[in-house]
Structure formats: C-alpha cells, structure tokens
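All protein chains of the complex are present and in place, except for one that has been dropped.
A and B label the chains in the order they appear, each numbered from 1.
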Amino acid sequence: MWRRASTWAAEAAAVFAKDWRCELRTRYALNTLALFAFTTMVVVSVSLGPLGTSADLGVSVLPVLLWLILLFAAAAGLPRAFVEEEETHTATALRLAATPSALYCGKLAYGVTLILALELLVAPVYAAMVTLSIHSPGLFVAALAAGGFGIAAGSTLVAAIISQAQGRSTLFSVLAFPVLLPPLLLVVELTRNAVAGHPAGVALSQLLLYDGAITIFGLMLFPLIWNP
Amino acid sequence: MSLNRLRFSGVRRRFGRLAVLDGAAGEVAGGEALLVTGRNGSGKSTLLRCLAGLVAPNAGTIELEEDGRRLGAAERRLRVGMVAPDLAFYEPLTVAENLAFFAKLRRVGPHRATELLARVGLPPDRLAGALSSGMRQRLRWVWALLHRPRLLLLDEPFQNLDAAGEAAVRSLLDDHLADGRGLAVVANPSSLEVPRVAARLDLGG
Partner (left out) sequence: MKTLLAWLLWLWVAVVLWAAFFYAPLAAGFIGQSSRILFFHVPLSWTAFVAFIGAAVWSGLYLVRRQPDDDRAAAVAVELGFVFCVLATVTGALWARIMWGAYWNWDPRQISIILVLIFYGAYLALRGAIEDDEKRARLAAAYALIGIVVTPFFFFIVPRITFSLHPDSVINSRGKIEMESRMVQVLLASFVGDAALFFWMHNLRRRILALRDRRAEGESAVESKSWS
C-alpha cells in the first residue's frame, strides 16, 4: 500500500518534470503567458497614466486589472497542458502508460507552478508600473497564491475536457468563464482588502473552499473522462 | 492450455452512421499471433484500438487473461504494448529522456530501455523531433516492449523500416512469441510475413 502510494506520487512527479522539461526547452507557454501579460500591463499602465493614482483608484480598480491580466494570460497559456498532448498525438502513449489520477495531479502541479511563476514576474512589475501601495503585503501574497491556484485548477480541469473536442480555443473560453468567475471575484475582493489594509474577511476561506473543491472534483472526474 | 489469452467477440463500433466494425471476433493464446486483414477502411486500426482500450466498442466483449487472471479494462490498457502509426513522442526530449519518462510511468527500471535501444540500434541522445520516420518506428517498438507486455498490438508494425530495422524488430517479435507466453495481434503488416500465425481475421471491407 505504501509502495503503491509512493509510486503514484513518483508518476505524478514524472509528469510534472516532463512537462517542465519540455516547456523549458521550447518556452511556448512561458512566452505566451509573458507576452500576454506584459502587453496587457503596458496598455493598462499607459491608459491609467492620465487618470493618476488616487488612493480610491488604488483600492477599487487596480486589483481588478491585475487579475484580468493574470486571467487572460492563464487562459492563453494553461490549456496547452492538455491540448498540446492531443494535437501532437502524444496523448495516445499517455493513455496507455499513465495512471489517470497521477497524470492529472502532475498536470495540475504544472499549471499551478506556471501561474505562480507568472505572478512572480507580473505582480511586482505591475505594482511598480501603477504605483500600487499595498498595506497588507502578507495578505496580498496569500491572495496571489490562493487565487492563482484556483484559476490554475479550474483551467486545468476545463482544459482536460475541451482537449478532446473540436474548436478548442473558443470552447475553452466559453466553458472556463463560469468556472473561473467565482475564484476570480473572490480573489479580487481579497486583493482589494490586502491593498486597503482591511482584514481578509470570509473571502480567503471561501476561496480556499473553491480551491479544495475544484481540486477534489478534478481528481475524481479526470479518470472518468480521460479514457472511454 | 495457455494462461495468457485474448478473446473477443461481437465487437461493434460505429462512428456516426458509419459502422466500422460489425461483430468482429477472434481468439489468440500465448505464443501465437492473430493476423487481421482487410482493405483500407475495413476497421483494422479501430479493432486494435478497441483491443487496447483506447476506444470503447458499442457492443461486444473483450477479455484478456494474463497468467490465468482476467484483466479489467483499465488494467488491460496499461498492460498492452502497442505499435501504431499515430503514436508520437515528445519532440523536445531525447530518445532516452522519452523512455525514462515512460519507464517511470510504467514503474520499470532504466536498464530495460538501454537494452532495447541497443537491440534496435537507436541513438539515445537524439532528440525525438530529429528522428527519421524509420527511427521513429523503431522507437515505437522499444516503447511498446518497455514493460514486457503479454499482448502486443501491432498496427503497420514494419512501415518505414529499412532492412536492418526490420530485422531488429522481427527478432524482438520472435522473442516475444517464443517463450509461449506473449501473444500478438497484427494488422497491416504489408507484404511481410508474420511468424506463428495461429489464426486470421478478415474484416473484408
């Protein structure tokens, strides 16, 4: 039993390592994410420039824009985890070799680390570009982590579904929007609280609830949909 | 009475309105090969995909027994070895890295891959994306045999191979069937001979 568990983890780790190794060599996802994020950031910063950055604006508008940037970048880059496997026909080999739940876990870990890496790059640059003063940096980091996880988890599950259908990129947006809206709204609220220096309130626990629920559902549903 | 056998009957599969398979049946035991023949579009590849568990048939039963034990569908998927034209590998990774990845998934040690690579003559440090079609085919064979499967499903197994490649994989196939435990279902072998054919299934078309 212990041996089976440790080899399941080894499988998931192998998938994670394989995805990152391929990604670091091709840099497709990283480039897409970075390009999307930086282009949007520049647009935001330039168009906000003339409006100035009053404290009011800092709390209400800037967090929303940050998360829109991250959301669109994620939607552009995260689905590749599954879509590319189908497009390059490596999915057949995976279907015949991998334990589905371990595969999903590895892909999820890959998506989460990808988005966390993106946030590491984007958040400081954004904060500097728009002169965002954050009163609770600890809560801000927690928001980035929990919100990023939620977006990655939702995106990975939806990507797993649409990768086997036609019209993948539009279908992803259509299916992902209602699934990603709850964590998005929650993390925006949380980020606003962090910027304003308010307490986290219920938003953090509700966001963590979403993260947990979508992860569990993903692990349960994926094996049922990956293979016939 | 072999402890390793594959039995399937009444296998039907349609795609939309087109019935690709209409009640295919067959049986093959350890040490034997089943040869599947038929014209283009007669469903040979679909049958092999059904046997692998990649496609669910609309009707029919498929039973695989290994060492006397019947395998469930999910187990069967993980236990078969398959060579097929649409099997692809990760192009940014080398041959060795690809096989190391699958060896980890299949919980197999690293030596098996090295041994098989040597037998077919593939350079381990070549990027999978840089392989010629013949070398790609050899890699498919290595991948299929990595985990010592009982059942080999071979769809166009000798395509793109030169004389040396063909000889190498044929010896692999011989070894697989020789010990009396391995079985194979072969489709589209082109004009090359397949050893130890115990039965034929003609899907017509």
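Just so we're on the same page, contacts are C-beta pairs under 8 Å (C-beta built on N, C-alpha and C of every residue); 3 or more make two chains touch, one makes a residue touch a chain.
All values reported here derive from a predicted model rather than from experimental measurement.
Enquirer: Which listed residue, A:68, A:129 or A:175, touches the chain dropped from view?
Expert: Considering the complete complex, A:175 is the one touching the chain left out.
Enquirer: Which chain B residues would touch the chain omitted from the figure, given the whole complex?
Expert: 14-20, 22, 56, 58, 204-205
Enquirer: For chain A, which positions touch the chain that isn't shown here?
Expert: With respect to the unshown chain, the touching residues of chain A are 157-158, 161-162, 164-167, 171, 174-175, 177-179, 181-182, 185-186, 189, 202-203, 206, 210, 213-214, 217, 221, 224-225, 228.
The definition used in the following text is that only the chains that are shown with their structure count from here on.
Enquirer: Round to the nearest whole Å and give the separation of the Cα centres of chain A and chain B.
Expert: Taking the average C-alpha coordinate of chain A and of chain B, the gap between them is 38 Å.
Enquirer: Considering only the defined contacts, which chain B positions touch chain A in the complex?
Expert: 52-56, 74, 77-78, 80, 82, 84, 86-93, 97, 101-102, 104-107, 143
Enquirer: Using the touch definition up top, name the residues of chain A that touch chain B in the complex.
Expert: 7, 10-11, 14-15, 17-18, 21-22, 25-26, 88-90, 92-93, 95-99, 227-228
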